[in-house]
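Heads up, one of the protein chains got dropped from this complex, but the rest are sitting where they should.
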Amino acid sequence: MALHKATMQYRVPYAETDQMGVVYYAHYLVYFERIRGVLLRDIGLPYGELERKGFALPVIEAHVEYKKPARYEDDLQIAGWLAWAQGVRCRVDCEVRRDGVLLAEGYTVHACIDRASGKPTRILPEFAPFCAQDAPAH
Amino acid sequence: MALHKATMQYRVPYAETDQMGVVYYAHYLVYFERIRGVLLRDIGLPYGELERKGFALPVIEAHVEYKKPARYEDDLQIAGWLAWAQGVRCRVDCEVRRDGVLLAEGYTVHACIDRASGKPTRILPEFAPFCAQDAPAH
Amino acid sequence: MALHKATMQYRVPYAETDQMGVVYYAHYLVYFERIRGVLLRDIGLPYGELERKGFALPVIEAHVEYKKPARYEDDLQIAGWLAWAQGVRCRVDCEVRRDGVLLAEGYTVHACIDRASGKPTRILPEFAPFCAQDAPAH
Partner (left out) sequence: MALHKATMQYRVPYAETDQMGVVYYAHYLVYFERIRGVLLRDIGLPYGELERKGFALPVIEAHVEYKKPARYEDDLQIAGWLAWAQGVRCRVDCEVRRDGVLLAEGYTVHACIDRASGKPTRILPEFAPFCAQDAPAH
């Protein structure tokens, strides 16, 4: 196990605020996708390349816990890492922080799909060395 | 307990598809918000009015399970209902279907906030008669 | 010339407001797409079917003038119609109103593309009878 934690900075645009003056809750799922993109590039498997190789990793479950609001112009730290990859699935855990303070955390579970057949297929073995856990915790 | 199930039809725009040809996963959280709006209007407490009365119901937890993809021009049935309302919180459960077939389901947990103080406050008693459960199941 | 004006009602979700308490300006382009979808269904050429027949109508120009803000829970009237269709292009004009009052207006210009070749192709003749004008005004 050699967990790789991908990180990025992200400046909140006005577009993502709502009339409560905070980032609208759905945008965190896009933040999670942005950091998954960084994570996959970091481990040498950019998602676009993965698609061109005939795979897809659709989200089958998403979960977010909102601790404190993010606001316009915040310079967020977004982090993400592979929690586990087993059978035909994997889970990516994510965190959003501002100045080190946790604003939101959550995860997405993905199925590995063979695009030609549309069927689930064994998760890419390249993921295993980067996982935080051996197996699903639940 | 007299559960009220709010429902609406929703036509998927091109804006919400992604290059996999399906609705991008974050939009389901907006679908959940749309049906919560209908639900609150149905039970006589439109969210805008609730804000004008000094309350807010920020999302503190969101969960979605994706079963089958929704697609462009789909005429979706979105349903939502109060699962429970207790202490300073409530949970709304949601489903997205096409021709009766379940595409996604999930829930949001909300804190009830007094906007003047920014502090949690007892959930509106008007919610209780419309809840599916007496108390949180977990 | 027998202009067809498509119309729809649209309830503004919290998702589309920003911290100024009004609908964020980019969402109007999605409203324009929603009404184009209605317009094409009305004239018997749903966009999805048009794609399956091998055509695409990508936007090559978009313009919006914002007169008054739309707000959360507003029940908007969105209208759209074909301004002209000529050569390989067409223009759709759109308006957004609340209680009859104009909030925003604008247009999109589309190229007609043959999806197989990726090349511009003559605009569908089915559009002509529904246009407001004979030819581009500019």
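As written, the chain order gives the labels A, B and C, with residue 1 at the start of each chain.
The working rule: contacts are C-beta pairs under 8 Å (C-beta built on N, C-alpha and C of every residue); 3 or more make two chains touch, one makes a residue touch a chain.
In this text, all values refer to a predicted model and were calculated from it rather than measured experimentally.
From the options C:P58, C:G100 or C:P125, the residue with contact to the chain not on display is C:P58.
Within subunit A, the residues in touch with the undisplayed chain are 11, 13-15, 30, 33-34, 37, 46-48, 72-73. Touching the omitted chain from subunit B are residues 14-15, 17-22, 24, 26, 72.
For subunit C, the residues touching the absent chain in the complete assembly are 20, 22, 25-27, 29-30, 33, 56, 58-66, 69, 108.
What we mean here is this: only the chains that are shown with their structure count from here on.
Subunit A and subunit B have Cα centroids lying 23 Å from one another. Spacing of subunit A relative to subunit C, judged by their CA centroids, is 34 angstrom. Work out the mean CA point of subunit B and of subunit C, and you get 29 Å between them. Residues of subunit C found to touch two or more other chains are 14-15, 72.
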